[in-house]
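Yeah, one chain of the complex is gone here, protein chain that is, but the others are all in their spots.
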Amino acid sequence: MTQVEAAAYTGDEMMAVAAARRLRNGMVCFVGIGLPSQAANLARATHAPNCVLVYESGTIGAKPTHLPLSIGDGELAETADAVVSVPEIFGYWLQGGWIDIGFLSAAQIDRHGNLNSTVIGSYESPRVRLPGAGGAPEIAAGCRETFVMLRHESRAFVEKLDFLTTPGKGVTCVVTDLGVLEPADRGELMLTELHPGVTADEARGATGWDLRVSDDPRQGKPPNRDELAALRALKPPNGDTVAR
Amino acid sequence: MTQVEAAAYTGDEMMAVAAARRLRNGMVCFVGIGLPSQAANLARATHAPNCVLVYESGTIGAKPTHLPLSIGDGELAETADAVVSVPEIFGYWLQGGWIDIGFLSAAQIDRHGNLNSTVIGSYESPRVRLPGAGGAPEIAAGCRETFVMLRHESRAFVEKLDFLTTPGKGVTCVVTDLGVLEPADRGELMLTELHPGVTADEARGATGWDLRVSDDPRQGKPPNRDELAALRALKPPNGDTVAR
Amino acid sequence: MAEIVSVAEAVEELVRDGDAVALEGFTHLIPYAAGHELIRQGRRDLTLVRMTPDIVYDQLIGMGCARKLVFSWGGNPGVGSLHRLRDAVEHGWPEPLKLEEHSHAGMAAAYAAGAAKLPFGVVRGYEGNDLAARTRVARIRCPFTGEQLAAVPAIRPEVGLVHAQQADREGNVLLWGIPGVQKEVVLASRRSIVTVEEVVSRLEPRPNAVFLPSWTVTAVAVAPRGAHPSYAHGYYGRDNGFYERWDEISRDRERFRNWMARHVLEREPLPV
Partner (left out) sequence: MAEIVSVAEAVEELVRDGDAVALEGFTHLIPYAAGHELIRQGRRDLTLVRMTPDIVYDQLIGMGCARKLVFSWGGNPGVGSLHRLRDAVEHGWPEPLKLEEHSHAGMAAAYAAGAAKLPFGVVRGYEGNDLAARTRVARIRCPFTGEQLAAVPAIRPEVGLVHAQQADREGNVLLWGIPGVQKEVVLASRRSIVTVEEVVSRLEPRPNAVFLPSWTVTAVAVAPRGAHPSYAHGYYGRDNGFYERWDEISRDRERFRNWMARHVLEREPLPV
């Protein structure tokens, strides 16, 4: 398939494509809103049509044709194989051990994949109050693997988290707009793949700790036309009220 | 309403009628199979049409037209307002405190309303192995009141239980084929009502402990024609397979 | 048995200053009409309980109704921050807000424990992070395996408020679509208010439906479009545009107050 030139896609699109390529057909994914939802739905629209999407709103096997804005949009319930309560989705399904891949994002990540989505600054008087834990700690603990998706900037890739919301123990890959990091010795994240046109030095410069880079980082492929077309077809609905 | 002569009804029918009369319209009843199911459905068919029947199979607001043989017959699900799982019916609904009256039976009862439905003889080598606890201990603990229905015989009304399956703390009335017992001082059961034609001495003779009798026990009324007709119309279905 | 009354009467009668109230609905069926009534009646010092505060709690907090927030994820889904929530936490405006925060799993277990009238729920969580030290959680040991787990205190609000599609004339309630923790919050609460899209003569069985018998609900009130800008499955869709516009409306204290005065206190309908 023809590949697309760098200028023809955004960093977010590259992230979604890189994450989607890591999903195999039949995998069960616990998906949040935004980039993770894009990646998982892109996988479904391309090479992994039987990828199973589970949203924390209790929709199991949702098959949205457009990206939902919230994790509880009506289309998720309408297209799901089953809709269960929130206590059940966290108890029987996530903690129950049925999910292969959990997707997470955060405001900060450290070299061990630990995540902060709680505060910037001190907890008692934060500079920025972030949304908080949500399902993240138990997603990271309950899924077989955790994929993190996060734009690569030194204020996000930090030496020390302001708050540890989610332990990084289960993180098996971090997809950024520059490349992919994977845990190496003692769980420290190492840059193992670079997106097209990105150098290891750029990634180092965007990381707040002394980033380890694998000997010969893989060179990622740009999105091909099919991937880009499928991704753009998932465009979220516009802001108007949709009568159902 | 015309009343019916003694010969015209059985002891079990008198029990069902006496128990049904104690149910008020709108009460929520946790019902087992057999006499309790008869009593509660009789109340629904006569003076308490909005009596709510909850069966431990998870059927809430079941409105059977015939008495079910098992607590999980299909008709219960078909006529119920809601059908929930067994963990939910015991967790959210019974333990959750929503039930007014729980009905129980047993093989043995003592003077404090404690019940045995586990073994006759010793636990390790029982003379008779009975079905066991089922929902009884939590029904007695979770409902506002417990009604016991039990044929009055000295082998059932015993000085000492062979096994205490269900504490009698919540028992507010025991309906037998001879009369009605209610807890008096220190929770000891006292005979407070006699069915038509029954004497206190008969009840004493059918009780394995020295039965206390209230000063002037109420004289129960026999079933009237409407009650008997309604009760008999509830006759369980015959044993043949009913295709659904 | 639930009484069928107006939203104003239900709130007037059942919600007091200082109560712990839970307005639930996981993205779907969020009880905005009831929330706006709390604001119009000027309730104060509320402990607001809700997994995902959403815009409705941003509004209650910004209007000074809340003393404390119990929550697990406080953002504008798919959009960004809840600016009034942030302003209260970061700058104490209009007044300081105490936080008790959980993870979704913890809070869901706490509601389920509340519904089952157990004093605590158990989850495998709150481990290896900074959250445990900042919230109400305890370690509990399995008496069979020795494993250490997290116990979260049951949530038993004074008043649970949810929105549903339908009630019948007896006050029985039916909702369908994403059920969230609505059943749990009604069963866990000491009193409950259910607003509905409409009263119908007969509730029909449906896939994924939750039935709440009249005897579990304190008051039912009719509030058509009472979940807007959230949605009511089968009635109207989520107003994603409003969620996006809220970001701007709520950024500025004055603009927020003016908007609330006009559209909530004075009930001027939103432009369609």
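Residue numbering begins at 1 within each chain, and the chains themselves are lettered A, B and C in the order written.
Keep this in mind: a residue touches a chain if its C-beta (ideal position, glycine included) is under 8 Å from a C-beta of that chain, and two chains touch if they have at least 3 such contacts.
All of these numbers come straight from a predicted model, not from anything done at the bench.
Colleague: Among the chains you can see, which ones touch the chain that has been omitted?
Modeller: A, B, C
Colleague: Can you work out which residue in C:Gly25, C:Pro153, C:Gly171 or C:Pro213 touches the chain that's missing from view?
Modeller: C:Pro153
Colleague: Based on the whole complex, identify which of A:Ile60, A:Ile101, A:Leu115 or A:Val158 touches the chain you can't see.
Modeller: Hidden-chain contact among the options goes to A:Ile60.
Colleague: Considering the whole complex, which of A:Gly58, A:Gly91 or A:Gly113 touches the chain not shown?
Modeller: If we include the chain that is not displayed, A:Gly91 is the one touching it.
Colleague: Sort through A:Met15, A:Val52 or A:Val158 and give me the one touching the missing partner chain.
Modeller: The single option touching the absent chain is A:Val52.
Colleague: Over the whole complex, note the residues of chain A touching the chain we left out.
Modeller: 26, 28, 52, 60-61, 81-82, 91-92, 95-98
Colleague: Given the full complex, what residues of chain B touch the hidden partner chain?
Modeller: Contact residues on chain B toward the absent chain are 33-34, 56-59, 68-74, 76-77, 82-87, 90-91, 94-95, 118, 123, 125-138, 141-142, 163-167, 169, 236-244.
Colleague: Touching the hidden chain in the full complex, which residues of chain C are there? Just list them.
Modeller: 117-120, 122-124, 136, 138-140, 142-145, 147, 149, 151, 153, 205-209
What we mean here is this: only the chains that are shown with their structure count from here on.
Colleague: With contacts counted as C-beta pairs, which pair of chains has the highest total?
Modeller: A-C
Colleague: Report the inter-chain centroid distance for chain A and chain B in whole angstrom, where each centroid is the mean of the CA atoms.
Modeller: Here the centre of chain B sits 57 Å away from the centre of chain A.
Colleague: How many angstrom lie between the CA centroids of chain B and chain C, rounded to a whole number?
Modeller: 41
Colleague: Can you pull out the residues of chain B that are in contact with at least two other chains?
Modeller: none
Colleague: Considering chain C alone, which of its residues make contact with at least two other chains?
Modeller: Expected reply: 112, 183-184.
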